[in-house]
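Shown here: the complex without one of its protein chains, the others still in place.
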Amino acid sequence: MQREEKQQDAVLEAVISRVNDLKTSIGAMIFKVENEYETLNWPNFLDNFALISGQLTSLTKILSNEKAPALRNFTVLPLMLKPDLDENLARVTEGRLTTFSHDIVPDYLRTKPEPDAELKMMQLEHKANCVTYETAQKQVAAMNKVVGHVWDLVNKAREEWESEAGSRSGAAQTFSLTDTPLLVAAISMGKGLKHTVAPGAMMGGPPPGPQRGPGALGPPQGPPGGIPGQMGPMGKAPSAIKTNIKAAGQMHPYR
Amino acid sequence: MSAYSVNISVEAPVENQIQEITYDGQEIYTPPLTMSEHLTKLAQKIDFAKCGPEELNKEITEIDKNEDEAEQSTAPPLWPWDSVRNKLRNALTEVSVLADVLSIAKDKHYMVLDPVPQEPPELKPMVQVYARKKALAGAASVLLSGADRLKNLQAEALRNRTTPDFHIELLRLRQNFRLKKVSNSIVGDLSYRTAGSKFAQNGTFEVTKAEEDGDSPLSPPCSPNASLSNKPTSALRVTVPSELQGVAFIKVFFQKDQDSLTAAQLNLPSSSTANAIPDMYWQPKLEAAQNVLFCKELFNQLAKDAVQLQSPIPHIVVGNQIIASVLPGIQLVIGLCHSGVSTDGKTAVVPPSSNGHDHVLEHSLHQLLRELHHKNTHHPFPHPSSGPIGPSKRRRLAGPCAADREELMQMTQSETMLEQVIKQAQHINLRDRTLFVLDRLAKDIKDPLITSHWNALNSPTQSCVKINIVAHMYDTICRTSLLIHVNETTLKCITRDGRVIHMSYESQELRDFIMCQVYLHQMTAVQNLAKCMGWQCLANSAQLGVGAVEPFGNASSCVLASPTGERLISVRCEPKSGVHVTIAQSPRKDFFPGQLVKERKWENLGGSFKEVRWDKMEGKNFLNKMELLMASLTSS
């Protein structure tokens, strides 16, 4: 029960907010129509209408949500009527109501539809009643078929357009999310680049410096000659390097 | 008849209501209401609450307006919107009520939503069918009418292919110029800023639709916007800033020295028809404006250089002319001619050589400015790539190669445009002079032929010419070649034997030099000819120190002996006075033994030289004459 109440409250909240939005947009539209009718142009007007219709749609969506309890099952039960001014009430209804007294209740809580709407409903019902059951069924079936057909067409067209647009924009990923950090780490910290040539001596650490001292053979003759010359010793057999380490290891003052 | 009449009595009904009927049948009437009580009763009948939310909402929505306006807003001009507005009002009412009810119910203070079990609602399929059919019909009609309208538009566009579309024109314009949309207008840029120019003048132009009338007031939403009215020429109109209108060009020409420099205002000889066509097609118009901007920048830069440069004869900037001295006595005048600019009414003194302006130099100026722009944008890329963009390769090497201060200073110096143009002008001048001198010489000197071959490829500040001196019919015997490099103010001559001679711009020096070379050629030719003829060269001297002092150059001579040794020829070439040939015979004809010289054998010592009358000698040219002379001396 608690849960249902909570659900009910939540749904009510959502509905109220949507209704308020709808109200504001209608109000805005009226304002616009009344004041800017000289500068109002068709697209603008249609935009407003579209906004309102969108809000109506969202309202219906909420109501038709399976979590929402069917509001049909609820009646609005007035609990008390007070002829006194109520500030809270005024605030909640934006100044429209100040007293919850008996004269406003019939207007506010009436369930009869508006005369125009009622008239239309009556016309439709009258028309419907003139038709026999079988014809009614046939017509219903025909309508369903036609509407279903149009719905299919429109859906197919939409799918085509969307896939076309999607393929044009290149659905393929042009960059790999894993490669970026890999590359950045490589050039900043050397991750993945630290060589492990001779597994014996060099495992796990960068080769120590001193072996480059004796490795700088002769005067450097320009970069291509110089650098491979210096890197040369590292490609040699590990045993030579080991002896070098032993010899120069303690001497180095900068370590 | 009156017997059948019935008396009818008319009496007012009982006005006062019966309050009470006592048990004895007496009726007690309520006392009639006093006026105030009556008013109260009537007032009570008015249900003030029945005004309801509708009225309140009306007040809320009109809260920011005056009430007068509120009343007026419902006036007739709203007629297309009236029904819409009313429907919207009703909708607002309903929605407000709904909102209020829901919020009050949520409050749970006055109302609460009470769950009440209800039977499921009954379906009325036919009603739904009819309702939906109506709705779908409405939507379908809107879509169909829209589609029809689009189809009609397209069909119309297909039929009227000839009228150019604004958007297609705009597309073409955008392919050539940069365009940007700024609030409501389209603005373009025709300056050279993106190409590297740093000129401050604005080059923006505006693009508008070419319509005669202004935008018509928009009609109600049922009709689309007013269609474009297309001009016969183009659908676009381009507005160029006033200072860039018209046609401009830079005029460059040489001027001989004048003592008083007249302040002449250069004008186009005939005002072009640029302003005649008001609605010109946009491409030439924009190009002309761009050219004007370019010329202005060029002139501005040159004027700045002229003011800043220190030269022996200062450059003068007057109005739209810059006068720079190229060589003493010759000036270079650079002027900016702009036809769109209104003259101030000063009488224009057309300079004398206004017809022969130097197109090459003008083109050079354009190229120099473009080069400046290019340098501003094209900086060399750093290698390795992590270096800073900006320094040139020399600058990058300056550090590691330990360049000193001098080298660094040199790197920062560069020639200004005016200096470069002046150098080019000087070179043109010098080249023309050299040409003139060589042609003159070739015309004047007939005996050895002087031919000059100018290099086809040369730079704006250096040309080369190769001069060949040959005698007609004896070109295999001897040919003297010279190479002359014509720089801006100097000439450098390289002879075949490796001598390098630097000359100044005076043409007399060149002339003298060539004359010297001609006579040297003669001398060499004679010796070569002698070899061919079998004659022997006994002595020769290129710079002879005997005889009269020559005004320029030196005399040269040689002595030739015949194969038998009996005859001698002595040739002396002087650049000023020409050639002198003398011959001598070895056994003297006129030997008479005297007191001192008694023996006969002394006649073999050879006689004195006698001059040959060279002008009477047979032969087409000098070498020919020499050949004949040698031939005759050999045989006799």
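The first chain written gets the first letter, and so on, giving A and B; residue counts start at 1 in each chain.
Please note the rule applied: a residue touches a chain if its C-beta (ideal position, glycine included) is under 8 Å from a C-beta of that chain, and two chains touch if they have at least 3 such contacts.
Quick note on the criterion: contacts and distances are computed from a predicted model.
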item: Identity of the absent chain, which is to be given by its UniProt protein name, from "Ubiquitin-related modifier 1", "Mediator of RNA polymerase II transcription subunit 18", "Translation initiation factor eIF2B subunit alpha" or "Phosphatidylinositol N-acetylglucosaminyltransferase"; value: "Mediator of RNA polymerase II transcription subunit 18"
item: Of B:Gly387, B:Gly534, B:Gly547 or B:Pro593, the one touching the omitted chain in the full complex; value: B:Gly387
item: Candidate in contact with the missing chain, chosen from A:Ser17, A:Asn44 or A:Thr180; value: A:Thr180
item: Residue among B:Ile168, B:Val307, B:Val360 or B:Leu397 that touches the chain left out of view; value: B:Leu397
item: Positions on chain A contacted by the hidden chain, ascending; value: 170, 172-176, 179-195, 197, 204-209, 212-213, 216, 220, 222-224, 226-228, 230-232, 234-235, 252-255
item: Residues belonging to chain B that touch the chain removed from view; value: 377-379, 381, 383-389, 393, 396-397, 399-401
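Methods note: only the chains that are shown with their structure count from here on.
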item: Residue ranges of chain A in contact with chain B within the complex; value: 8-9, 12-13, 15-16, 19-20, 22-23, 26-27, 29-31, 33-35, 37, 39-42, 45-46, 69, 71-82, 88-89, 92-97, 100-101, 103-104, 107-109, 114, 121, 124-125, 127-128, 131, 136, 139-140, 143, 147
item: Contact footprint of chain A on chain B as seen in their complex; value: 47-50, 52-53, 56-57, 60-61, 73, 77-78, 80-81, 84-85, 88-92, 94-118, 121, 124-127, 129-133, 136, 218, 221-222, 224
